[in-house]
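Pasting a structure below so you can have a look.
Here the complex is missing one protein chain, while the rest keep their positions.
When the chains are written out, they are named A, B and C in that same order, and each has its own residue count from 1.
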């Protein structure tokens, strides 16, 4: 309702502000008996944490996760799993000077209008630090998916004007992690990194596109009507900060085709079926058909830049703003584990739901 | 959970199959005292009903709505509103010949896998007739929005290879209804209609893009984190049959810009603020900022075509399929009221939620 | 949220007013493949319908159920099941004279305060006709429970001053149906019927106590903390019109015992355990322990009586009211199938949930 909970059976509720004591998540509905450790969760958090490479924000956060409940002798108990990450390297004074000015393309103004006031330090609840809870919960979801042999791999396909050419069916998770920008096209990755460094040095920012392939989903997963699998994935990723678009399968380009070109012909494959093409992106009528699930997400350039911008102050008087602080010139590389987490949360939820429909 | 309910406070549950006795919706949480009549709901249903023009399916359905509960002496009572539309012009025999073959890019196979069997007549629950309930409920949502001076206008901007050039800020609802394809660029509309007629005569189909502008939303509407306004709109429209993509504001094209180009500078506007550009699409941090909300949706070409296609039968043996029946060569014109309905449902829900946050 | 939906996975939404076109229910989340017919549902509705015996209201309603969706070739499809019962024998004119007066111990006044106005005919949504949807949905829930060998039997144990002495472990469903008051103690039943007839002839009313035993529930059903099985049963039955109390197992009388007397000693029973006593009422820590689940519900005397009463009119001026119409002198016998329905809805929901916890 208030928007801090995601999922139906595997349900997560995140809490915490950028500059408060910490951020966290409560996972309710995780099946009992799943082996999980802080180390496994930490591995995913390390992929999203700040300061991990020269093209991310220099904010230093270990982002060490603590399991506070729901795990006993290394296994989930079926009761709520509470995870917390303490905030350490806050420089709230960075915000003192600009706290009475609304940062363009940030949520400052709308939070003030919505709630009457706001925690102005570092974006408060609107900070991307909120996604820590998603990634931590997603690590557990991924562990469950692994048991079902479902693998989720997200990667960068575009940074600003630079597009990589990648065959989703062949991407390997290890190739994504080989470079700081998380693009499995290693050559293009180098250029992307250079482009990000350049824009960073200009005090500016860029965005890009993330593609995500989900391999191994059995047919029959997903719910009809409002909870179609693509609809839930769309909600999941469009709820991430800085996202501007979502596509499944053929996406917007699919509108260039005729039905006879777009339809995916069906072929027998033993006890299953397969399709000759995959314009559907692995989902038909909201339900997985056993092919690779494939979607793309557009991320806008980071709103925080270090150039002077026009804005208003809290008294709604026109003024200029010059931001300080430590920020990512491009959020896309750190978005990879977050996109994967959202996909994992949706899939685990629908796998559990499927246990109840027959 | 099972995916047939949408909304939190203004909550709708749709029911019904294409070839059963009828389809319907129960609306729970509609505020009391809203004046509404069957006539007003019918007006929206008439915009989506089949057989309304030469470029839609010739299936003849009056789609007459009955109010079964929740309205007394012309006003909503605050109790559940039950609306029903009886199915009339069913030709279930059209499906007899092909009922044991899986239609490509349809949900036949996945429903069988998911539920163990299915109502094979006309797509059953996966039929677009399910959207009748959404449009009927959306008509009531629109009535509430009208009181808040919020107006929603969707229209076609692209059919197959034909793109119109439209200024969303200037589109008028009446201009959209002036032609059968619902494109406010009247000249381009004619060409689009021709293109649809051509593809229909070939037994093929096309898709397109719908744009939707929402005018008059006050700042502060929408919830943070998982229920960001764009995330809920994305879920809403990506839950419609045949959708392949969603964009808010700058969308995928926004990734071509730098932060200094993409950020929307803020300017005082008396007791409110305004922005010099609207790359945000009227939503920042998941919350409306008072500008026009602007999103786009991609619809694939209709899956039902009359050309021979490769597929498998229920025994998973390879075969061919040749469809019969009455179908839209392009669903996009009839999708306009449905997209508007989904947007209205999201907005009314969040307007009600906003009453509870301060 | 608005209170017209019950259940999490097996979820029902009821709609309809006493004097509108009809009442109904949408069941979402019913598993696919359950054999069900209108006849089976009708059988339960006939147990609650008015005019079934001389001690119930003479309102004549066939209460014929129609299945509008979700069932195909005699089996549930996994999609929403819409059930409707049309209202026939309405005598709305009975309410004309008293429509501007608030009936004591009825919801007239509070509905006016809550919603600003109300459908005054026959209690509108507050009418016990709303429970038709519960009983219809409960019939399907019972069918599922039958497959799990779970049996629910409710019966009357007290009418006004008359208490029956019944051993829940030995009650048979058939014995309950042998008399109009639905008390398996056939001798006491006769006296109860006489008592109800007497009070009816006086224009007055009485209440009573219903006991419900659930046999065959496997251990492990129910959720911890807020959704403890007894908590959900309590919500379910306390949401029925006219209920004033709920007890599980030892109930209020359990406070007369010491722990050493109240604790149920555990004994091995092969691959299960059993308890020597059942003060728990079959539920420990919110979860079934395999013993009979046993609860009791208190129903107040019917609020509608034909004696003159003090009240106020809509202008809040003091006045008298003399009711007309057709009403039950005692709702308890007709409450039996309704209590069973609520118990069935809770149990099926928790049985489905249990499929997802390990």
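Going forward, contacts are C-beta pairs under 8 Å (C-beta built on N, C-alpha and C of every residue); 3 or more make two chains touch, one makes a residue touch a chain.
Model, not experiment: these values are computed from the prediction.
Student: Looking at A:28, A:44 or A:264, which makes contact with the chain not pictured?
Tutor: A:28
Student: Looking at C:51, C:216 or C:245, which residue reaches the missing chain?
Tutor: C:245
Student: Please output the residues of chain A touching the missing chain, sorted low to high.
Tutor: On the side of chain A, residues 1-2, 4-5, 8-9, 11, 13-17, 20-24, 26, 28-29, 32-33, 66, 68-70, 72, 75, 77-82, 84, 114-119, 124-125 touch the unshown chain.
Student: Residue by residue, what part of chain C touches the chain that was omitted?
Tutor: These residues of chain C touch the chain that is not shown: 1-6, 8-9, 14, 102, 104-107, 109-111, 113-116, 125-126, 130, 158, 160-161, 199, 204-209, 219-228, 230-236, 238-239, 241, 243-252, 254-268, 270-273, 275-276, 279-281, 284-289, 298-305, 307, 309-312, 316-318, 353-354, 357-358.
Student: Provide the residue numbers of chain B that touch the chain removed from this figure.
Tutor: Given the touch definition above, chain B has residues 1, 9, 29, 31-33, 78-79, 224, 352-353, 355-358 touching the missing chain.
As a convention for this text, only the chains that are shown with their structure count from here on.
Student: Approximately how many whole Å separate the CA-defined centres of chain A and chain B?
Tutor: 26
Student: If you average the Cα atoms of chain B and of chain C to get two centres, how far apart are those centres in Å?
Tutor: 39
Student: Indicate the whole-number Å distance between the mean C-alpha point of chain A and the mean C-alpha point of chain C.
Tutor: The separation of the two C-alpha centroids amounts to 46 Å.
Student: By the touch rule stated above, which residues of chain C touch at least two different other chains?
Tutor: 1, 9, 29, 32-33, 78-79 - these are the residues of chain C that touch more than one other chain.
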